[in-house]
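Sharing a structure here in structure tokens format.
With one protein chain held back, the other chains of the complex are shown just where they sit.
Order of writing sets the labels: A, B and C. Residues in every chain begin at 1.
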């Protein structure tokens, strides 16, 4: 089951594509479709986060809370759109159990001006990491353990204040 | 004919993939392969530049100069690798005649730390735009006209000094 | 019945992700729980959402169809 949000902003022709996914997705195909959907944008910046294959973590589980998680991602998207002039914005985030090399998150921003696209994707990632309603645990040596928030994630947020 | 450069840095296990392409390429498949080639990297930042479909520009031609263009891209890649800790770096740039929506340039940086990947891709794009040996002309209303360098491109470079 | 929802490590402490409880003041509801769980829920870093809306004040009285979620610090992406 996937929750999808495709709502146009008031006065804008374009929409943000924000989805909370509970099944694997294909970032390459998502990016292909996103770039094709915004032919007037000269540039597309993307961030792909994938489960690191480091030999130690056997699996990763992301939990979300239905009433908060997707609505929070949608509010983030609106904030990004209000702050930079974009042709399009894509925010995809997995929930559930993931294996090494599985994609976790894909953010992409399409814009006429390169700087806007870079800043928007960077900002969206910092806020997704530090503020979105996901809880993560890792399976290491057959034992699940919860991942604590990192101080770096909060420091990243401070760059935008 | 495509020129490819895949040379390992001294002491590094990983290589930079730097190519000057004279035929169309598929950015989605390139990104898929790049992300798969770096399973230990948690994050991949990419920039895709495509010929804008704005109704006015019918075609775009990029010229390069063989003895300078690819060697310059390779030096840029080495500079990026020296400045940030990356698992991988991809720099693809088209030459030749392109049509609206055709991909022009794809830069991708894979890193353990998200900030490194964002900064490396951003830096690489600024320097590709302002310093790499390409000359661009546009076909508008059936007439080719050369594109002059933009002051913004030089301003972007100054951010890194 | 009202419902408590436990996210992240709180679900481990509770041994479950949801728990039906009798309606009433939250204080009284917590008093019926295992003390270790009640203590974890009262951690000041744990935020609380009533029926999907974050609330700042914990002096809430749970009605029969209310859902109260306990949200430890996030660690997403």
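Here is the rule we use: contacts are C-beta pairs under 8 Å (C-beta built on N, C-alpha and C of every residue); 3 or more make two chains touch, one makes a residue touch a chain.
Nothing here was measured: the structure is a model prediction, and the numbers come from that model.
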item: Interface partners of the hidden chain - shown chains only, full complex considered; value: B
item: Touching residue (missing chain; options B:21, B:35 or B:105); value: B:105
item: Omitted-chain contact residue, chosen from B:83, B:113 or B:136; value: B:136
item: Interface with the unshown chain - residue positions in chain B; value: 49, 62-63, 65, 67-68, 71, 93, 104-105, 125, 128-137, 146-150
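What we mean here is this: only the chains that are shown with their structure count from here on.
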item: Chain at the geometric heart of the assembly (C-alpha centres); value: A
item: Chain centre separation in whole Å, for chain C relative to chain B (CA means); value: 50
item: Rounded Å distance, chain A centre to chain B centre (Cα mean); value: 24
